[in-house]
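Note that one protein chain is taken out, while the other chains of the complex remain in position.
In this document, chain identifiers A, B and C correspond to the written order of the chains, with residue numbering beginning at 1 in each.
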């Protein structure tokens, strides 16, 4: 979707304000949100693309106003409701309604190190050779899906060159909507800054974007 | 500037909600803001492009949250301060500080009909022939100025055809910043919907955009 | 998501805040001799009572009734509406675009909310909303559907994005069964929404007007 989350190239978002000696979490609740997202994600009922898309669906004005972990909390809450981990009544009351005991085993503490160390690789085995080769000129398609995509608006219609062929990866545009992983070749594409932004950009500068085969045409 | 005001093609802004028997103003203050903007604009210290740009400078999250007349109020207040009609102290206290009497004659009520009927034409006399002719293919430039522009992001880099040659008009990109009117030819350019949005768009649909000569290259 | 508004700037301030701010600003400007309240009253009155979509409806009805006027309207809209006494602020440069059996026109301003005041008055809230401004250009059929208007896939939709100081009037199609009607009666059929392009002019009910 062409949402406000797709921020590359926007103006008017203020200055970058680094913080000295910034803590990992500014409030205890931020750490709890982070941990809840990981612990509930471990059930495997959704995936990272669905989780990102849920945050993209937050109303535009709220997305720009909310802090990072507020957005995580809002997205997690929606996912818990959608996937029936909790009901709206339970959320409102804060109490579990009497129900057939515990649904599923919770993530135990001793499994946390494994979860963190293992992660969830998004690479898949290749079933076909890559369509593009290193150095080849490609044009990013002018796609404007209303669902999830990882093709930023600022790259659409622009011409670049394949810089790296990464192998086969899960395709977010379908995976986010539980329509399958559709694994396909992923490339790092180098776009000259002037191709992206016009003559005002640095003549030698470039932006590298990781793009799936379905985002690209030969140019 | 590539701001959130440049909304063409965004998703996630909700449904269009028409209101039955909508009043011209929903609150008395909205009418007063509208009238104040017109009355203070009549001094000619700024222009419509500067006024629009002032509203574009409202922080992105606020722009999306604020109502139309709230944005007008915020923009007007900034313009009044910048052009020294009022001081920050006066704005804070709500009282005029003792000063060399009345600066300028206020717009009198009897001049309102003339103001409304006359308007402020933005056309200027031509000093050179138009660069493009009806039917000619043009490409909107990929400009990304940090200041005011009326070239929407969704049209940049796209190819269209000149539909109408409107004559010479004030150029907003300079006028908004008080860098002169730089009058130049203005065109209505027809862009096929599929050129703008890809294959998902209606095959016969089109968007017409009014674009100045400095926004266009031959294609 | 909507429930989650932790940083909302307070229930207390929101409703009355702009009203108080405007009142304070107006009284400051009056005190400084920069505005006259009667001029503000006159401006509000102009758009609350005098200038509105009835103006545009007269233009449309005349164009439907008088082929020579219609030709002038499509050729030089600004001059043609001036014949009826309309023009000025936010209508200094007008263009009329005609709906036909195969072409439907729709007007939007994606960058702000430009609107032809002299013939339609001030814009409704939905016209100024992010929802309309964002989607009219990328999904005009979806927007029209929300207005209850389902166009045939064969109808070409032309969206006019008012990026400059030109203001657009959609000249709707004259409905069937109106041959006997005079201009005044025809004008009563023409709605604001039809002149923006989010509606058609409905065929009048039998025995109607």
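One rule holds in what follows: a residue touches a chain if its C-beta (ideal position, glycine included) is under 8 Å from a C-beta of that chain, and two chains touch if they have at least 3 such contacts.
Keep in mind that what you see is a predicted model, and the values were worked out from it rather than measured.
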Residue, one of A:162, A:186 or A:216, that touches the chain absent here: A:186
Chain not shown: contacting residue from A:39, A:57 or A:165: A:39
Positions on chain A where the hidden chain makes contact: 5-11, 13-19, 22, 24-29, 31-36, 38-40, 43, 48, 52, 55, 64, 67-70, 73, 76-77, 80, 85-86, 90-91, 94-96, 99, 101-109, 111-113, 115-123, 150-152, 154, 164, 166, 169-170, 172, 186, 188, 190, 193, 196-197, 201-202, 204-212
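Rule of thumb we're sticking to: only the chains that are shown with their structure count from here on.
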Identity of the chain that, by mean CA position, is farthest from chain B: A
Centroid distance [mean C-alpha coordinates] between chain C and chain B, Å: 17
Mean-CA-position distance for chain C and chain A (Å): 40
Inter-centroid spacing, chain B versus chain A (mean Cα positions, whole Å): 35
Residues of chain C engaged with two or more neighbouring chains: 130, 138
Residues within chain A bordering two or more other chains: 2, 57, 59-60, 65, 144
